[in-house]
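Attaching a single structure in structure tokens format; questions to follow.
Note that one protein chain is taken out, while the other chains of the complex remain in position.
Here the chain labels run A and B in written order, and each chain numbers its own residues starting at 1.
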Amino acid sequence: MRYLPHTDDDISAMLGVVGLKELDDLFAAVPGNCRFGGALQLPEAMSEWALEEHVGRLACRMGVSPEYSVFLGAGSYDHYIPATVSHLLGRSEFVTSYTPYQPEMLQGTLQGIYEYQTLTARLLGMEVATASHYDGATALAEALLMAVRITKRKKVALSRAIHPHYRQVVRTYFAPTGYELLEIPYLETGLTDLARLEEIRDLAAVAVQSPNFFGCIENLQAAAEKAHSGGALLVSGFTEALAFGLLKSPGSQGADIVAGEGQSLGIPRSFGGPALGMLASRKQHMRSLPGRLVGQTKDRDGKRGFVLTLATREQHIRREKATSNICSNNSLCALAAAMYMASLGGTGIRQLAALNHDKAEYLKNALRDAGCAIRFSSPTFNEFVVGFPGGYDARYRRLLDRKIVAGLPLGAHYPELADHGLLCVTETCSREEMDRLVREVTA
Amino acid sequence: MSESIGTTGLILNEPLLWERGKKGRCGFSMPAGDVPPSPLPAGLTGDGPDFPDLSEIEVVRHYTRLSTWNFGVDTGLYPLGSCTMKYNPKINEKLASLRGFAVAHPLLPSEFSQGALRLMFDLERFLVAITGLDAVTLQPAAGAQGELTGMLIVHAYHRNRGRQRTKILIPDTAHGTNPASAALCGYAPVPMPSGPDGILLPKVVAGLMDGETAGIMITNPNTLGLFEANILEIARIVHDRGGLVYGDGANMNAVLGVVRPGEIGVDILHLNLHKTFSTPHGGGGPGAGPVAVRKDLARFLPVPRVIERNGTYELSEDFPESVGRVMAFHGHFGVLVRAYAYILSMGPDGLKQVSRLAVLNANYLREKLKDVLHPAFDRPCMHECVFSDRNQQGTGITTLEMAKRLMDYGYHPPTIYFPLVVHGAIMIEPTETETKEDLDGFIEAFRSVVREASENLGVVREAPVRCKVKRLDETAAARNPCLAG
Partner (left out) sequence: MKRIEEILLPEELRYSADHEWVGPEGDLARVGLTDYAQDQLGDIVYVELPSVGAHIAQGAVFATVESVKSVSECYMPLSGEVVAVNGPLSDNPVLLNQSPYGDGWMVLVKPDDPAAVSQLLTAEGYLARLKGGV
């Protein structure tokens, strides 16, 4: 096997050094009744080319562009990834290294993550950002646990317009803690009903997503005022990081912690993962942050360098009293996001975000003109909720036969939105493709 | 000694991203708009983020230079104990980036995602075969999230039986993630001392395991590189008193095809695909931490789960007792593809050979270093060997300083100061993919560092001198944190 370099001579020489005869003698410390006597029921080893053919066949059984038209967003977005990002990210010095516990040997990863933290903080309008989390949903759950630690209160309120899967993950993380989770309904406009917050006392945090699950742009400033007036923190979530190229940042509107998904920033959808949990906060809360942080320092000669820092928050030192159990994060995905943000630049990200918005508005308007119901009146970014003439669900099924995935049916998560779908458009979607969808929907 | 592989090349300086560039540059191919502009209301838009504007070549040079300051498995021997830094096969990278997988949306209707679902279904079956347990979830994103998922299952199990418990037993050699994961589920970790031989004693477990204790978390082989030989009896004690046995599979690389955790009393086990199953660590992630459970716990696994119906696959959320979702979608699918490809490349015999050679390499290193470093335990090890700093006491040289000096010889240092129960611990895990010649080079380098510690203290204290930077001031970094520029 090409990954195992030992020749027979190597093996016998090494066994000789350790004073054993057979390889299986190495397991003398494993009692007989703990040994597995059989053979693993696995397929026999495949050659590299047989494997490539086999997996290649599986990969062909997927509904992807250009053969399929996919108008799906809902937390995973189709954005063009520059060849430079994939190429640079493939450098094996980045790919095959471990967490930079020995900083002198991993300055590449460390500077790269420090830059990611900086760009993330600037994107979200915050002062500090962590080195990354598993995904947007777990970042949100961690952010809410962080708010509980900071405020020492045990109740949080989640907008119902937060991604349903994110709310499910938060529920999973909160289930054994005894902390209370409340849901705040949304209004006919598609925005969170912030007035409901006035009825609730002693909240640790109010969590709102913007743009929310329906694509609607929330009034974060009003949410922050409501949260702060009751002594709660505003935790602002997001699934479409590119939106902040155009929209006001959550930090500039008063968010205390921002948590969401960075997959849009140069990371392939890859059937949902790995993606990128982004988490940022005000500096005053930095010691309550979960996960890794990279900080700038100097070496013995006074030269700039970077290290993992504030490690006393973490599990390998504080064990059960740590701010989180996180060890691995999604470092390589964070690096991809930094490469992507660097490639776009401040000028580029604004242009690209505007282009995304223009495209989505084009489809929204064309569908409205064709007689489709646009469910919510609030301004949206990239995504919107729609009903089709003659019923969304029936049309959705029919379009699948034509290799069009016309969004995400919403009935399973929002019974009141049964027979509606969530459509998504990004810069990769051509006008021609959108026109075709409109024709098919109204045909 | 022969010439060491550690040397210096031309190391280029590279500023921070925002110290480069000029306003108006762009490294992105911006498509022209084919639709009319449609501005948002002014009150909703901001000025956009303050990012530097860089051209494509600037981005390429920046990251290429940064990469040369990094050391990876592809660069050289990376014997970090407990991390299993084995070779990451290149074909796996290629397969994970196949277009059908890379651009697939996670919420595609199941008829449009049969390839990915079949791969996940089969990978679950492979992991069932390897662990000897009955059902698997691939959703957890990393080992620690696997532990959390496992603890959620323990929590759900006890709640389901009508009485929640409050504590969990954790050996003093455990990874820090174990107590942290248990604490997230409200369990108070009860530390358990290892016996004089470095393994757990049944009588200690018997003395601590009571009706308030939800179970035990065991890493086997443990972090001292020793097989917990009393596992069957320990599991019996825990089970008799109504608890569950959680296995931390971080060290599974030692026992593939040799021990199946499901057959030695383990009820729940997480695996680290980025350790045992060769997926790259990526400078700290992404990994994947699937969890395997015995049959009667399968109902608690996270949703959605992949099910098969007449040869077609679908995702089902119809498991009312599930602990719920732990990730927004289906976990780190891209990592799963790599692990799947690895298992198929190795086959059953290859996997068993992996563990044999991993254990052979560790014992070979141990044997060749044990006269200069003091082994924590006087007995053969499994896939990693642990030394203490006893031989160095009195020389004025610390474990940290030896580790730093190894860098100058061209090797990544081992894990140090862990496990906590060994003074000045040096934990070496070479993995099976290292050649005898590379091990010999490392052995020679380590022996040379030990010699320098008594003959040429200054050079060890000064180390490293051949990296991009010299010893970094971690105290200053923590006293005045600068986390963003």
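Note that a contact is a pair of C-beta atoms (placed from the backbone, for glycine too) under 8 Å apart; a residue touches a chain by one contact, two chains touch by 3 or more.
From a predicted model like this one, the values you see are computed outputs, not experimental measurements.
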Among shown chains, those touching the left-out chain: A, B
Residue touching the undisplayed chain, where the options are A:13, A:83, A:317 or A:394: A:317
Contact partner of the left-out chain, one of B:90, B:125 or B:479: B:479
Hidden partner chain, touching residue among A:287, A:398 or A:413: A:287
Subunit B residues that touch the omitted chain in the full complex: 417, 474-475, 478-479
Contacts of subunit A with the absent chain, listed as residue ranges: 287, 311-312, 317-318, 321
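In the analysis below, only the chains that are shown with their structure count from here on.
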Computed distance of Cα centres, subunit B from subunit A, in Å: 20
